[in-house]
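Sharing a structure here in structure tokens format.
Missing here: one protein chain of the complex. Every other protein chain is in place.
Letters A and B mark the chains as written, and numbering starts fresh at 1 in each.
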Amino acid sequence: MPFEIYLNVAAAGVLTGLVYGLMALGLSVIFGVIRVVNFAHGEMMAIAMYIAVTLFAAFKLDPLLMMVPIAVVLFAFGYLLQAHLINPFINRPEHSQFMLLVGIGIIILNTLLMIFGPDAKNVQTSYAFDSYQVGPLIIDATKAYAGGAAILVSAALFAFFRFTLVGQAIRACADNYTGALVVGLNVQQLYALTFGLGSACVGAAGAMIVLFIDVTPPLGPAYTLLAFLIVITGGLGSMPGALVGGVLIGVTEAMAGLLFTPSAKSMFSFALLVIVLLFRPQGLLGTSAR
Amino acid sequence: MSALLDVNGVSKNFKGLRAVQDVSFSVTQGEIFAVIGPNGAGKTTLFNLIAGVFKPDQGAIAFTGARIDGHSPDEICRRGIGRTFQLVRPFPTLTVRDNVMVGSLLRRHERAAALVQTEEVLRRLDLYDKRDVLASALTLPDRKRLEVARALATDPKLLLLDEVMAGLRPTETDRMVRILIELNRTTGLTIVLIEHVMRAVMALAQRVLVLHHGAVIAQDTPAVVVRDPAVVKSYLGTEAVH
Partner (left out) sequence: MTSLVFADIPVRGWVALIVAAVLLLLVPPFANDYVITVLVLIFYFAFTGQAWNIMMGFAGQLSLGHAFYVGLGAYAAAALYVHFGIGPWIGMLAGILISAWCGAVVGFLAFRFGVGGVYFAILTIAFAEFARIGFDHFRWVGGSSGLFLPVAQFKHNDLWSLRGNPTMFYYVMFGLMVAALIVCRALLRSRLGFYWQAIREDEHAARALGINTFRCKMIAVVISSGMTSIAGVVFAFYYNNLFPEQTFHISKSIEIILGPIIGGIGTLIGPIIGAFVLTGLSEGLLDVLATLKITVPGAKQVFYGVCLIIVIILMPNGIWPPLARALGLTERPERKP
């Protein structure tokens, strides 16, 4: 096969990987701070995807433009979810937390199924078939824009945690829960804020992803799994790790789809997960001890 | 009498921090031996080295003549060393009796036989009346005695007690001291204990080891150690010496 095809597929993998990375970034932030594993993460992204699809179908609004409002809606959803439902479960055993979030995921998935039905929906923007030529590479416009947007949102998030007082307060909670309490931080509120931020990431990612993927309700759990794959590979609690992990998985899946049968591409991701879990459990970029 | 436990030139570093430096001592069978020193002196690390939680970087540890350094904690327990933890670790959703059963089942594989020994141990530690209580519902002094009972149920030749008096009121401390002396007297159980409560150390120990910054600064009978200037300076303070 000509070399250009590999390059193109890899490039496409990188760009979609960035979007996956943004989704995983939300998960990483939530787990890194609150230490709760959000098993409804992908389902929340499905909500964002359906909002984007509906807005486009009704008003022809470009999902990328709707990215911010959708992220805000998901932020509110996540904030309320954490503040009212998840908060009492912070100190409960893992299987309890898991069941709560699985329950929430089931409700979300099937409510979407009830409202929208099982048929695939998609978004065809005016530029859906455009592409750019960069040297030997031919890049889809949709993927290019999505990838770019993912980088922008991630950068905004990094900046938030680095430079704002609230961001630093959240990092303090993550580092030392008791210390944060002692210093007078309102940890409950900060947790809710964090969950909201993680959900906003997922909302933004969802808006981007509809540009190049058909939406069905069962995508929710599939993306939850993918988010875990990425976060564990890249390093739980490491923000750059989530993006790196996302790109890695994006490229792996793209190349595996090219070299082997497309349906088997997830197998490689899972094999990679098992290897990472065994040999470098902190992930590629992670430093936090478990 | 030959040494039951022989610690020889043992050292342990943690990323540049020398937690234990070239510590040597032996404990003879039937002895009660205390390890004292300020916080951070390396006492619990020493216990963890003996109990198999860590492997020494240098030196050797021998028990009944055989090397045990580097072995796993469960292997070392099976060989006859029981231990308690500084912060007690009961099995919260199990009853007092079931907690101790877990210990008894090490040597007695049948439930009935284990139950017999469990009840014996519970009586010895004044816990028989509370045998049906869930461990999570116990007060601290009871939990401390449960911790000892559980370790005792494994039929150890040597018992490592890590600050078992911490947090106890004087009457409780005396009760624990009585129980330990009784155990040592009637069964010949060898006891090594880490303690800050000097009242207990003076009442129990035949010999005392003093650690400071991971190194041994004194090793002798309690009366001598308590007057040692280095020990007074680093740990006891002049009030401890009358």
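Heads up, the rule we're going with is that contacts are C-beta pairs under 8 Å (C-beta built on N, C-alpha and C of every residue); 3 or more make two chains touch, one makes a residue touch a chain.
For clarity, every value in this text was computed on a predicted model and none was experimentally measured.
S.K.: Kindly state which of the options A:Val19, A:Ile34, A:Leu64 or A:Leu100 is in contact with the chain not pictured.
M.R.: A:Leu100
S.K.: Can you tell me which of A:Ile5, A:Ala120, A:Leu181 or A:Leu277 touches the chain that was removed from the display?
M.R.: From the options A:Ile5, A:Ala120, A:Leu181 or A:Leu277, the contact with the absent chain belongs to A:Leu277.
S.K.: Considering the complete complex, identify which of B:Ala3, B:Ala60 or B:Leu106 is in touch with the unshown chain.
M.R.: B:Leu106
S.K.: Touching residues of chain A against the unshown chain: what are they?
M.R.: That gives, for chain A, the contact residues 37, 85, 88, 92, 94-96, 98-100, 102-107, 109-114, 118, 217, 221, 225, 228, 232, 261, 263-264, 266-267, 270-271, 273-274, 277-279, 281, 290.
S.K.: Tell me which stretches of chain B touch the chain missing from the display.
M.R.: On the chain B side, contact with the omitted chain comes from 51, 72-74, 77-78, 82-83, 85, 89-95, 98, 101-103, 105-106, 109, 111-112, 114, 130, 132-134, 136-138, 150-151, 154.
As a working rule, only the chains that are shown with their structure count from here on.
S.K.: Please report how many Å separate the Cα centroid of chain A from that of chain B, as a whole number.
M.R.: 50
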